[in-house]
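With one protein chain removed, the remaining protein chains of the complex are shown where they sit.
Lettered A, B, C and D in written order, each chain numbered from 1.
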Amino acid sequence: MKNIFNFLANPSRFRIFAKNVYPFSLIGMFIFIFIGLWFSLYNSPPDYQQGETVRIMYVHVPAAWMAMMVYLSMTIMSIFSLVWRHPLADILSKCSAPIGAMFTLIALVTGSIWGKPTWGTWWVWDARLTSVFILFLIYMGHIALVRAFEDEYKGARAGAILTLFGAFNLPIIKFSVDWWNTLHQPASVIKLDGPSIHIDMMVPLVLMAFGFLFFYFSFLLINVQTELNHRKLKKLFIKKLN
Amino acid sequence: MINKHIIYAQNLSFDRSGRNIFSSLSFSLDSSESIIIKGKNGSGKTSLLRCLAGFYPITRGKLLWYGEEILPAYYSEKPLISWLGHFDAIKGSLTVRENLMFFMEIWSVNINIFHEVVKVFSFEKFLDFPASWLSAGEKRRLSLLRLSFCPAKVWFMDEPTTYLDMENKEILISIMSKHINSGGSIICATHENFHLPNTKEYSLG
Amino acid sequence: MINKHIIYAQNLSFDRSGRNIFSSLSFSLDSSESIIIKGKNGSGKTSLLRCLAGFYPITRGKLLWYGEEILPAYYSEKPLISWLGHFDAIKGSLTVRENLMFFMEIWSVNINIFHEVVKVFSFEKFLDFPASWLSAGEKRRLSLLRLSFCPAKVWFMDEPTTYLDMENKEILISIMSKHINSGGSIICATHENFHLPNTKEYSLG
Amino acid sequence: MRLFFKLVYRDINLVIKGASDTGAAILFYLLAIIMFPLSSGTDTNLLTTIAGGAIWMAALFASLLSLDRLFRSDFEDGSLEQIVLSGMSMEIIVLSKCLAHWLTNGLPIVLLSPILSLIMGLDYEYWWILAITLLIGTPSLTLIGATPAALSCAIGKGGVLTALVLLPLMLPVLILGSGAISAEISGLGGKGHLYALSAIFPISLLVSPFLASRSIRLGWE
Partner (left out) sequence: MRLFFKLVYRDINLVIKGASDTGAAILFYLLAIIMFPLSSGTDTNLLTTIAGGAIWMAALFASLLSLDRLFRSDFEDGSLEQIVLSGMSMEIIVLSKCLAHWLTNGLPIVLLSPILSLIMGLDYEYWWILAITLLIGTPSLTLIGATPAALSCAIGKGGVLTALVLLPLMLPVLILGSGAISAEISGLGGKGHLYALSAIFPISLLVSPFLASRSIRLGWE
């Protein structure tokens, strides 16, 4: 594992890797999302309580999962960055943040839209919703902070510090529904004693989740390539000065 | 014997934002020795001092303090260096005495030494001034005064003559010489021509 | 003829917080002339410059600019003086170019003159740097560069050689000489020995 | 006049480049509003009642925060000396800095107010009155704040004193501004408050450049 990481640390090698993997990831994304959408929009039952509105779930839940997943991966990257000063970890983390912010926004917006018919309100300041909102703010803070530095290396280190600090929020998001009594419903898929959700709903949910995961990979690879190109340009600019 | 050197630097290089600031510097510093760093504006004198102190991370090369891989900015047992940089670390809202007292206390400086140094710089009359009243040269003298009662054996000085008049430049040189003669060491970046005992000169850039 | 002098000062005195900083200074400055102010640290050089510019109010005495009771800091038709003080008036978060552009625009400086001056100070390669990257001497050169494209005829310089290396000191002296020879005037406080054309030296303190 | 706009342009640029605290102030404003519901519980009725006052108070604090450094950063690094020696009168400098401050602080506050009313659950009929009071009131806040901000240069520390001097001066604006909204909501009509509020602007426009420029010069003396 460590060898793979070292192998990819070289920017030009990673560029080649990214170029080769990217199309597959993109194809994966389209396949999963299309099949997932077909299942979730046509081939799954309406909820016995909520009726058709339940279909928002197939966007909401994977987006919420990804919002947390992306942050978790950024946290791991940050440890790599701070402890081993790994340049690739810096880049991956920096490029993940905007995607994570977008998933969080999707979760927030779809959640609100879903909330109106089910809870009768767009928004309440309960623990789950607030902590997701905080996650969004942390993402925004991270994006702004990393880009505030002239020096990418310093920006990345600062971003890593912030990511670690903000990681306290992840368990709060995950367990807020259990710790406090909230409007939001508790976990029914990802929990210790196995999922408690009907298989007909489970299938599109999982398909969409994979679709979103590939979405993340695809855009991460695009972002990383842009970032590498950007750095190369800057290096050329600075070389001209020396 | 590497272990005997206070500073031992081999092939030091330093890059910043992808620009190479200096490269392949090798030298050593022992007690009763001084190094004068010269070089054009932007040649990396300040950067070198900061690398040696540990404020900037060196990009390549080997840097040993007392034969070990320690750095003054990370060392927390006693002050390894006494530092005079471009910033004067003076709080304008405190008096000169209050400014000095704090450092006297954290460095456990004897009050007699303090009074002696104050005399050398003829700073008695300023002691109860708010530090914000001092002129540019007086501020610099205050920094020098603080530098010279620090118990650290190695002095790092970045253009110490800035703002000083002729008389104070001579006082400066005499205290630097005294420090070297009594077993201390100095690394000093400057554009002036200094005559210090037992000195090596390096040119950057 | 009083009216012909650019600056005419008679018996200037200046007190601050009850302390007398300087007293009974009389002199005049004409075009193509320079005044070098010398004096120990704390003798009041900076204070004198600031009094002349109008930043400090003189306590006693008479001060005329172009024979009138005006002061550069209060005059709002055109810049009367170009000022180089201890503070560099550089915004680190802007690039060097952005820093200069603002002053170019408010002084209506011709772009050709700008490029010429940039060349004199070999500052081309720094133009797109963030100003916070510059070394101490490079910052000083940036201030000098700005000073020298200001359309004002009188230059006020407070220790202009600070942080400069030998080469840049010479460039500085050459642009100062050029300014005087082309009809400008300079008042300069310094601890160095300058050789400027048509110069008077005053000692304070 | 040309110089005036150059200076305004420069100051706005500095805000955009993040060198000034004004951007922070807007953020502060936004977050302060978002935090109201968090700290006062989620009773919607309650929120609606305090919405106008809360938004006005957040606006006041946002101005206060950023005014402290209105002149100080330029004063401390020598830029202000350079500018005043360039043949601009101090009053013009003060006015241009106030304009730049309002454009980057007051205007965003006004523009954001509808969104914030939404978050706070203010009835949408009252959005316009909130926006109007802010539009009339924020320029006065900036102008009133200029003098204490300039004084803080003279003291050399600012902070404590700026806030202490500023708040009482700004209070009338706050009271009239939030008063107009509650008067409107209670059906009494906020016109009276609005007229009084609009009277503050020309007065401060006349007085403040004069006093602020004196204060800055005091800092040099």
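Just so we're on the same page, a contact is a pair of C-beta atoms (placed from the backbone, for glycine too) under 8 Å apart; a residue touches a chain by one contact, two chains touch by 3 or more.
All values reported here derive from a predicted model rather than from experimental measurement.
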Candidate in contact with the missing chain, chosen from B:83, B:121, B:163 or B:194: B:83
Those residues of chain A which, in the complete complex, touch the missing chain: 82, 125, 130, 134, 137-138, 140-141, 144-145, 148-149, 154, 157-158, 161-162, 164-166, 168-169, 172
Chain D residues that touch the omitted chain in the full complex: 18-21, 23-24, 27-28, 31-32, 35-36, 38-41, 43, 46, 49-50, 53-54, 56-57, 60-61, 64-65, 157-164, 167, 171, 174-175, 178, 182
Positions on chain B where the hidden chain makes contact: 50, 53, 55-57, 72-73, 75-83, 85-94, 98, 102-103, 105-107, 146, 152
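Quick note on the criterion: only the chains that are shown with their structure count from here on.
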Most centrally placed chain - per-chain CA mean versus overall CA mean: D
Distance between the centres, which are taken as Cα means, of chain D and chain A, whole angstrom: 38
Chain B and chain D, separation of their C-alpha mean positions in angstrom: 46
For chain B, residues contacting two or more additional chains: 17
Sequence positions of chain A contacting 2 or more other chains: 150, 241
